[in-house]
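Apart from one protein chain that is not included, each protein chain of the complex appears where it belongs.
By letter and in written order, the chains are A, B and C; residue numbering begins at 1 in each of them.
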Amino acid sequence: MLSARASALRPGLAWVLPRAVGPLVAGVVVAFLLQLVVVPILGPFYEKLMMDIGINCLLAVSLNLVNGFTGQFSIGHAGFMAVGGYVAGAVTYYGSFVLWGSAAVHGGFLGGGDLLFLLGCVVGGLFAAGAGYLVGLPSLRLRGDYLAIVTLGFGEILRVLLQQTGDVIFVPAQIEQASAFTLATSLGGALGFSGIPFYTTVFWVYVMLGLLLVVAYRLKESSEGRAFLSIRENEIAAEAMGIDTTKYKVRAFVLAAFFAGIAGALFAHETGTTLNPRELGFQKSFDIVIMVVLGGMGSISGALLAAGLLTILPELLREFSDWRLVVYAVTLIVMMRVRPQGLFGIREIWELGRPRRGAQEKRP
Amino acid sequence: MTQPNAAILDVQAISISFGGLKAVTDFSLSLPPGALQGLIGPNGAGKTTVFNLLTGVYTPQTGEILLAGERLNGQKPNRIAASGLARTFQNIRLFGDLTVLDNVRVACHVRAETGFAAAILRTRAHYGEEAAIRERAHRLLEIFGLSHRATDLARNLPYGDQRRLEIARALATGPKVLLLDEPAAGMNPQEKMALADLIAFVRREFGLTILLIEHDMGLVMRICERITVIDHGVTIARGTPAEIQADPAVIEAYLGAPDPPDASAEGP
Amino acid sequence: MTKLLQTLFDGVAVGSLYALIALGYTMVYGILQFSNFAHSDIFMTGAWIAYVVSAAAGWAVIGGDTPPLYSGLVALLASMAFCGLLGFGIERLAYRPLRKAPRLNVLITAIGISLFLENIGQRKELFGTQPQKMPQLLPDTTLFTVADVNFRIVDLTVIAVALVLMGVLQWLVFRTRLGRAMRAVSYNIPVASLMGINVDRVISITFVIGSTLAAAAGFLYVMKYPGALKQPADSTWILLGLKCFVAAVIGGIGNVRGAMLGGVLIGLMEMFGAAYLSPHMRDIYVFSLLIIVLLVRPAGLLGKATVEKV
Partner (left out) sequence: MRSDARPLGYFTALLSTLTLALGPTLLGGCDKMRGGGGGGEPEKGKAPESASGASSAKPADPAGDTILIGEFGSLTGSEATFGQSTHNGIMLAIEEVNAAGGVRNKKIAVKTYDDQGKSQEAGTVVTRLITEDKVVAILGEVASSLSIAGGRVAQQYGVPMISPSSTNPQVTQIGDMIFRVCFIDPYQGFVVAKFARENLKLGNVAVLYDQAQAYSKGLKDDFIKSFKEMGGAVPSEQAYTGGDQDFSAQLTTIKGTNPDAIFLPGYYTDVGNVALQARKLGLTATLLGGDGWDSSKLTEIGGPAIEGAYYSNHYSHEEQRPEVQTFVKKYQAKYNQVPDGLAALGYDSARLLFEAMGKAPSLGGKELAAALAATKDFKGVTGVISIDADRNAKKPAVVLQIKGGKPAYAATIAPN
């Protein structure tokens, strides 16, 4: 009955096409304008800050798919970020040597280097998604804190394994002779994977962020996405209404891991970063969780705003470096006390003004 | 009137025990298409456990559950819901932070055919289905008198509305059989009357078969065609409302065992 | 053979230490169902307070006289008292207002407190950024040797204190009025308060007990490893806390005996892994064990699977 009605109500292509493609095009245009107009005005430092903000937004919004949408509690997000970063870094670093004989940035905007970088991002994202599937499928049977600690364990195991990898090879002749396996295990170990060319630009960061926002928002505003939300609200009722909770949890996990992988890839190619296993451990995961909770669980715009604020706050406080982390800690504690539902609760920014009728009838 | 072989829901001697406690023993039930039957019993008799067994929350240790000939034992709850068995919960389990409309729309998802890719790419099929789902959800809300509440959060509804929303949500899954767990709990007499009419209406309208747990005997006796009574997980009686009202085992179960005859009366 | 026995003994000694810390996690979880991630920082504070007290008393002078016999007890009690107060204050100021908030919020608050304690501890006015040497307040000699295995006083003390404290806790929880109140609160807070139990008080006491246990563990830790009193923000503390949390989860969080079992299990696993496999993969052993246990027994070894009532 539903499907018959659905085909009857199917709108025309002329109506659908702009709606389907429009936001994606708009995202690319916005990213392009940011790069072309805003970056030159702000200068390189704010450019870097903008990239940091964008990457943190990617991480927060993607984690929100798991923590905010399905209400599962993952604190191993930095692990997926690391997977994406290392895979993408290896692709562009060693790929550059194979293709062009050095790891220097190659070609201009959308040149050969950029395309290789893009490939790296996608491959990194896919590997992270694969890791998400491997971790998610068995452990999503667990609930609450148990899931959290398993994801945390995954991140820690990954960190130790990355620390065991060999030095980065930087001699072209050696790279040519090395087997794929050698290259895949020469990721810098404890010193970090340095030497990855700086391909990340504001443009790429915000193109990816735009993509994620489109995906997240469309998910939230669809039957598919409401299935995610129902798991957060009441898992037992969701199952009784025919929602395959395991399937949707794994799906959220994989999707989130994919975008975390892309964020990691962007991070790996950002000016002035070195991929270091030590810095992609549980503390980084905590940072991302904090962004999600502060923004409001399930609120996409809230996660964006919180990620932005929490990237800027330490920068503002840099002048008071002595007390910086103390202030940061106190801010967290106070925030949780004053506004426990996060900045926006589960709502989006533009929904804030909308009154919720019936709120006064809370008591029966 | 009962034709066991044509039953849409056929439950044969299911049992479950937790630890040493036998929660439900050899429970059998046969619901012909279009029936409206009641399941009653004192507190803690195992009524909700029966529902949990039928809907896959627990797996029966013995016995068979057949829904229109399809075996449901051991299936996960979501598969059972997809097969056409829907339920409400005694302790209301709405999606509190979703709107009333979304609560119903979530339940429509089980009948949806477009998937993840369509949702992300926003295909024509996606828009068509979303429109169909919205249409259907609004219709259900209208039937249950909740249309004006569509954009409220479910947790902000008054109690009676929440109960009705649960039924609307269960109906949205497009069930063949509907299990209602104390739908009238906490309602006042007028609301109960209205609810009885509503149940009768949706049964007709959607061609449903309904099994009902209820404490309000008036309601049960008024609308159910047949009633099954359980106590301590054991079926102690089944029959028409009139038969049940006259059954001494039922009276004993509800009022407790009659006082043991005292020693003096036990004369030779 | 000697190596095997020595490793066994070391494993039990280290494991007892872990168990003491794990008890704190498990108690708070048992009652409030949340993971107090700031626990490792209370442990850190306990260790540092023991040092500060010794330094103030003049026992920490390099090459100074051997500290008096009672010094250990003084340092232990001081750090237990301080951390008990700290635990009380943290619960009162940070956690209590969040009693009804989602657990994730409480967790974030715990992370905030953890960050706060670490970074305020790093201030030069407090503990500073340098590691310190803990004076040997307990005599650190071999008490006796069996089959070439050295039984050192410190290790035996750790095991003994852990056992005693566990016994006391077991008695407290299952044999006293307070324990009954605690169990009631852990079962259902609203019902417990209807029964006339002062829920706030019980929760406060739980925090105080957990924190004093952490302080005791911190003291024993620096007794066993006098060279390992690292600066407050060093990752050592958090990693150690994480390991003990894992121990609590493996044993079945919320279960007092489980914490002990988990702690000893992790200690043995680490020691045997280090002695017979490769020593630097410890973290991998610990977390792999955790994942395996959780997949096989999602509620931990001694934990009871709780089925949500439908």
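Rule of thumb we're sticking to: a residue touches a chain if its C-beta (ideal position, glycine included) is under 8 Å from a C-beta of that chain, and two chains touch if they have at least 3 such contacts.
This structure is a prediction, so every number in the text was calculated from the model and none was measured.
Visitor: Can you list the shown chains that the hidden chain touches?
Guide: For the complete complex, the undisplayed chain touches A, C.
Visitor: One chain is left out of this view; which of A:Ile53, A:Val66 or A:Ala237 touches it in the full complex?
Guide: A:Ile53
Visitor: Would you indicate which residue among A:Leu209, A:Ala238 or A:Val289 is in contact with the undisplayed chain?
Guide: Answering carefully, the residue with contact to the hidden chain is A:Leu209.
Visitor: For the chain left off this view, which of A:Ser3, A:Gln164, A:Thr185 or A:Thr246 is in contact with it?
Guide: Here the residue in touch with the unshown chain is A:Gln164.
Visitor: Which chain A residues would touch the chain omitted from the figure, given the whole complex?
Guide: 26-27, 30, 33-34, 37-50, 52-54, 57, 160, 163-164, 170, 189-192, 194, 198, 206, 209-210, 213, 267, 270-274, 276, 278-279, 301, 304-305, 308-309, 312, 315-316, 318-319, 321-322, 324-325, 349
Visitor: Please output the residues of chain C touching the missing chain, sorted low to high.
Guide: So the residues of chain C touching the missing chain come out as 3, 6-7, 10, 14, 62-63, 119, 122, 129-133, 140, 152, 221, 225-228, 230-231, 233-236, 239-240, 270-271, 274-275, 278-280, 282-283.
Here is the rule we use: only the chains that are shown with their structure count from here on.
Visitor: Can you work out the whole-Å distance between the CA centroids of chain B and chain C?
Guide: Result: the chain centres lie 49 Å from each other.
Visitor: Rounded to the nearest whole Å, what is the centre-to-centre distance of chain A and chain B, using the mean of the C-alpha atoms as each centre?
Guide: Taking the average C-alpha coordinate of chain A and of chain B, the gap between them is 42 Å.
Visitor: Touching two or more other chains, which residues of chain C qualify?
Guide: Touching at least two other chains: 310.
Visitor: Mark out which residues of chain A touch at least two other chains, giving numbers and ranges.
Guide: Counting only residues that touch two or more other chains, chain A contributes 236.
Visitor: For the complex, which residues does chain A have touching chain B?
Guide: Those in contact with chain B are residues 1-3, 5-13, 15-16, 19-20, 214-215, 218-219, 222-227, 229-230, 232-234, 236-245, 251, 346, 356-359, 361-362, 364.
Visitor: Can you list the residues on chain A that touch chain C in the complex?
Guide: 67, 73, 138-139, 141-142, 144-146, 148-150, 152-154, 156-157, 159-161, 236, 282-283, 286, 289-290, 293-294, 297, 325-326, 328-333, 336-337, 340
Visitor: Give every residue of chain B touching chain A within the complex, in rising order.
Guide: Residues 55-57, 76-78, 81-82, 86-87, 89, 93-98, 102, 105-116, 119-133, 135-136, 149, 151-153, 156-159, 169-170, 172-174, 186.
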